[in-house]
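Shown below is the structure under consideration.
Only a portion of the chains appears, each positioned as in the full assembly.
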Amino acid sequence: MTQSSLSPEVLLRQSLASEEEEEEEDYFDYFYDEPGSEPGTLSIEPDAQPSKIVLIDYSQDHAVRKSDLTPNALRPYLGTNTVSWMDIQGLGSEEVLKQVGEIFKLHPLLLEDIVNVPQRAKIEDYNDHIMLIAHRVRPNREEDGFESEQVSFVLGKRYLLTFQEGELSDCFDPVRDRIRSNQGKVCQEGADYLVYLLLDMLIDEYFPLLEDYEERIESLEDTIIRNPSSQLMEEIYNIRRELLALRRLIWPLRHVMNVLLRDTNSLISSDARIYFRDCYDHIIQVLDIIEAYRELASSLMEVYMTSMSNKMNEVMKFLTVISTIFIPLTFIAGVYGMNFEYMPELKSRWGYAGTWGVMLAIAGGSLIFFWRRGWLQPSYSIKDD
Amino acid sequence: MTQSSLSPEVLLRQSLASEEEEEEEDYFDYFYDEPGSEPGTLSIEPDAQPSKIVLIDYSQDHAVRKSDLTPNALRPYLGTNTVSWMDIQGLGSEEVLKQVGEIFKLHPLLLEDIVNVPQRAKIEDYNDHIMLIAHRVRPNREEDGFESEQVSFVLGKRYLLTFQEGELSDCFDPVRDRIRSNQGKVCQEGADYLVYLLLDMLIDEYFPLLEDYEERIESLEDTIIRNPSSQLMEEIYNIRRELLALRRLIWPLRHVMNVLLRDTNSLISSDARIYFRDCYDHIIQVLDIIEAYRELASSLMEVYMTSMSNKMNEVMKFLTVISTIFIPLTFIAGVYGMNFEYMPELKSRWGYAGTWGVMLAIAGGSLIFFWRRGWLQPSYSIKDD
Amino acid sequence: MTQSSLSPEVLLRQSLASEEEEEEEDYFDYFYDEPGSEPGTLSIEPDAQPSKIVLIDYSQDHAVRKSDLTPNALRPYLGTNTVSWMDIQGLGSEEVLKQVGEIFKLHPLLLEDIVNVPQRAKIEDYNDHIMLIAHRVRPNREEDGFESEQVSFVLGKRYLLTFQEGELSDCFDPVRDRIRSNQGKVCQEGADYLVYLLLDMLIDEYFPLLEDYEERIESLEDTIIRNPSSQLMEEIYNIRRELLALRRLIWPLRHVMNVLLRDTNSLISSDARIYFRDCYDHIIQVLDIIEAYRELASSLMEVYMTSMSNKMNEVMKFLTVISTIFIPLTFIAGVYGMNFEYMPELKSRWGYAGTWGVMLAIAGGSLIFFWRRGWLQPSYSIKDD
Amino acid sequence: MTQSSLSPEVLLRQSLASEEEEEEEDYFDYFYDEPGSEPGTLSIEPDAQPSKIVLIDYSQDHAVRKSDLTPNALRPYLGTNTVSWMDIQGLGSEEVLKQVGEIFKLHPLLLEDIVNVPQRAKIEDYNDHIMLIAHRVRPNREEDGFESEQVSFVLGKRYLLTFQEGELSDCFDPVRDRIRSNQGKVCQEGADYLVYLLLDMLIDEYFPLLEDYEERIESLEDTIIRNPSSQLMEEIYNIRRELLALRRLIWPLRHVMNVLLRDTNSLISSDARIYFRDCYDHIIQVLDIIEAYRELASSLMEVYMTSMSNKMNEVMKFLTVISTIFIPLTFIAGVYGMNFEYMPELKSRWGYAGTWGVMLAIAGGSLIFFWRRGWLQPSYSIKDD
């Protein structure tokens, strides 16, 4: 079949389908190097956002925000006593990223993990800085499901580098506002507290998404027993798939937080550890809910299968009732349709009426039999309507 | 469809349904902050009970109970040699809660965990006080299922703060009575023993609830094999769901007790640890029973599916028996209903009787055939009524 | 429906059913305190056996047996150089149990665990004595399944207290006989060896019970493929239930033995530890067999379901064969039963015979078609008899 | 039913069946003492092989083989500088076994574990000797499945005792030949290397057996999708059962090797540990394969069930196609078989032909409808042949 012979409608549908597929692919992808390539190679995706740098420099009594900086403009903020937060938005400008790597003396493998997304959540301790990779999620706008994006942190002495893919809207603005208006504790604390604030925001974004899943599961619960259509089956499968993907995003983060809590690197103060403990609790809660939903979705699949069986049983019972009532009657009618010359009943004045009587008796007897076996009341009749 | 055009009956049903849904939601919820909000923010639910404070101050030879106190009235009881138990019932008064937090120097995150319910059960050691979060359960009054409520403990030096949501009736009254009438060991012991007493009461409330589940499972066992209706399937699903929710409440408490037993904080005396060991045993027993019931419920689902299959088999066998007996007979009757001019049998004197003979022989032969294959005895006939 | 209007037969069946239910309940019960009751309360069940005390006092060269003693008569045997084994049979006499508790200085929680049965198997070290809880099992006499009973040990310096519920026959007589006739090593060893001997007897009682399950599973294996009746399904469910219950009894005992082997309490000599290692091995073997049987029972359920499917397939094939053969023939007969005036075949001399010929050809063709598809040989015909 | 009234054929089948059952029992048995018997009692099975002793005494430059020795003849070989390997074949002679126990000062529980077979694989360190229990397997000669036998090792200072049940042919001959012809490293090494050699042989015997299972699974894979007969289901169940049994034999051996590798007993030289590491690798490989096959067998069961469903679907589709084509036609024929006086079509010249036309059109339409729905091509037609 040549593509050109297809109608525009079909082509549209195909392109939509392939787009959807691409969306689905995302859930289970990891970045991997071309086998045989040199380790530490940055591979910039062609459709990646160009990199912008937003800087916030603050201490207890001041806060400065500068945007659209060049990497070299960051140099003066190294080694000062104020906390400097450099947020790199978009991973599309190789030159910028490399310069940042040089300025902050980042290991080539570290930079590779930040740029070649997506990576698994992880933490790595390079003595004078700590790298941490986590993921944001956001409900998908057009359809069910979610979008995710890697966020990377490099925490050094009195500075913090963050890297966002930039596909989803910038989620760190509320924190920036809080710093500039000197709200809350953030300006009294160091860069480690800032990491906590940002991580906590990331993780809090999982909860509304999970609530979406709760609603989807609940609406399935309500309809699946009464009306097990194959759309529902597809929906259950998709929920399981997406929860599996979600779990893969957050699961390694638990280990990351554990390392952060137990680590002895002096970049994390013991005061901040109390806050990270809170973060850890939230991750556990997210995982806990995901596991519960996965179990529910898996139970729902069983309920669906059983519900199908129920329905089939109803159909079979209906067929059997109809057949059992009429088959003997048709047989009797057939008998008196025979053309034998000697059939005394045919001549009888009451033959026809008597035959009707026998047939009604058989039909009535069958109905009573079925009624007593309970085949006439469908098992879910009350709710079926 | 506009809501107003609906009949009152439908509206009632919808409101019941939405109420039920809300009930169901509770099982798998955790409190989460609005993403981007400042950590440590207390969020008071609009329908939360206003906070009341009940104080019991006791030592070996006296016991005083005061209720409806203001937070400031608690100050004199700090630093005394008597044990002071302040019970805050209801989490609806932000001012009261904040004042309590200030008086007892509670960390903002600690207060947040207590107020923003529900949280996962946990224990956190803040050196001069220990926070512990657990959950009460109570069978749901109107329908199957259960209600749960968070109970938080803050154990300090010779004082104990407890926080109840206040939706369920106060469960600590028997302990208060025991203190005031100086029954049992409680007045001879410190605040740590009081924590044990209260925790033990919480956990003992799980057992009658589990007995309800045992009864529900047993009544399912009895009916499921004979009469696998779809209500039963829904019931199994609900039981699994609720046991899953119950397990999530109590599971982290096991870890909490473990920490309590191994911890070296001097607020827990080694005498009290013997008692907490008892508490730990009860938690293990609850978990053990829940796991067993979950396995039984899951086996029941399989039994249900098989039972459905059995039923369908019966139906099919019935249809097959009826069809197989009458289809050949109807064919024979059809043959002699043909209008061919030359059909010698039709003229025969014994044609009609002979045809009946053949038909009865076929029917009888079929019956014998089915009887020998065992299709005439339904497999569960003995018990089927 | 009022109970009084029921026939005696129905009433009998109901009472049997309720008895059976009570039996079933036992498998998954734990004792629990009324929520709010004082810890350490003994709760004597009304139908508990009155407590009898049987004492055996022995050393390397003598052995004395006294029965029906009062608790106070045990005092002289404390602190002697001989080994004193006090066996309390029946937990129905609160006064006796309390006195024993006082004489041997047992912690209230310890006594509660012993008296308020059933508890989970456990070991607790109270420095000058060790408490150990285990369970006996015995095949149920009247029906399938088993009965269990808690046996508690308190091992002190040169004395051993054992507590039996007394519902099952006393199982310790062989050991008593061996002591009195000075057979085996028991008289040369201390009270720790006696604990080993008694525990070993308890565990050895699991093996014959497991052999019963092996036989039940094997008899199922043989019949389930050929004749999957719903009784078999019930039997599989019961086996799974009972194995689950059995596992719950013995599983925590593994941990108990582990503690016993690693513990450093001087009440257990290092010589005795070699023997306890043997005990531990036997517990592992019991658990190992239970797990294997559980897996087999779960496979059997799948085999059952598949077997049902097989049967249904047979039924459907049979119906299809019969229908497919006769439906076209009946159609042909119907055609020539039509009353059109112009139907040339009807006048033909060979019309009738020719029609028979066509019908036989169709029937034969169908049979050949089905035979080649293999539908005429039931898949389990060879074994079906 | 009296046994004597049965035909010889039936009797033969019964005896075969009972034999088969006995075979099956073996897989999940452990030896257990009669409850209440004295620990350390040897229980000789009546059909056990009488014990023969084969001795090989070797050093770097000599090797002597003596067979059919009495236990006392072993005494001179204790305490020499040569390595003495005493192989006791058959566990039927209580006297011989007891004498061996005395000569080598074996603990009664050790001797019990060796004689009362089968036991779980284990290792026990008695300071001056180490006991190790393992199991040989061999494909069953007459039918599918396998036979197993316990082999026990007691490794002392410069001597090795091995105990074989003797039911399977002696598997140690190749090693004996190698020692006597001074091939390989064995004569330069101590008794620990000999243990390695023998254990390695035992474990290598598992691989050909596993290859049998691979073949059985593969032949199932090929036939199960096309032709899911109930024999296949039985075969899958048996494979799962036997793999479960096989896993139980080898699983504890992993722990045994682990202990051997980590143990500090000087009877195992550090050189030998390199070899035992190799042994451990092989055990892991065996377990690894068993687990993979168990997963495959369990997938196959699902494939089987689905395949059954497929088949049933085919049958149902066939029945539906046939019924749907002929039921309307038969109805039309019935209509014109009615005897109404006023039926204008009957008089028409083209009535009969027209009716045929309508009927053919309906049949053709149905066929087209079914063909477009894909019901006329069985889903597995291409391969079905």
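Should a chain be cited, it is by its letter among A, B, C and D, assigned in written order, with residues numbered from 1 in that chain.
Here is the rule we go by: a contact is a pair of C-beta atoms (placed from the backbone, for glycine too) under 8 Å apart; a residue touches a chain by one contact, two chains touch by 3 or more.
No experiment lies behind these values; they were computed from the predicted model shown.
Asker: For this file, with 4 copies placed, note down how many copies the whole complex has.
Answerer: This structure file describes a complex of 5 copies of one sequence.
As a convention for this text, only the chains that are shown with their structure count from here on.
Asker: Using the contact definition given at the top, which chains are in touch with both chain C and chain D?
Answerer: Joint contacts: the list comes back empty.
Asker: Validating interface symmetry: for the copies chain B and chain C, is the fraction of residue numbers used by both over half? Same or different.
Answerer: At the contact between chain B and chain C, which are copies of one sequence, the residues are largely different (under half shared).
Asker: Rotation angle for the CA superposition of chain B on chain D, to the nearest 5°?
Answerer: Superposing chain B on chain D takes a rotation of 145 degrees, nearest 5.
Asker: Using mean C-alpha positions as chain centres, tell me how far chain A is from chain C in Å, no decimals.
Answerer: 43
Asker: Tell me, which residues of chain A touch at least two other chains?
Answerer: 337
Asker: Chains as vertices, touching pairs as edges: which of line, ring, star, complete or other describes this one?
Answerer: line
Asker: So which chains actually touch one another? I want all the pairs, not just one.
Answerer: A-B, B-C, C-D
Asker: Where on chain C does chain B make contact in their complex?
Answerer: The touching residues are 17, 21, 24-25, 28, 30, 32-39, 107, 109, 119-120, 122, 124, 227, 229-231, 233-234, 237, 240-241, 244-245, 248, 301, 304-305, 308-309, 311-312, 315-316, 318-319, 322-323, 326-327, 329-330, 333-334, 336-339, 343, 345-349, 351-352, 355.
Asker: For the complex, give me every residue of chain C touching chain D.
Answerer: Interface residues on chain C, with respect to chain D: 171, 174-175, 178, 183-184, 196-197, 200-201, 204-205, 207-208, 214, 218, 221-222, 225, 274-275, 277-278, 281-282, 284-285, 288-289, 292-293, 295-296, 299-300, 302-303, 305-307, 309-310, 312-313, 316-317, 319-320, 323-324, 327-328, 330-331, 334-335, 337-343, 374-375, 379-380.
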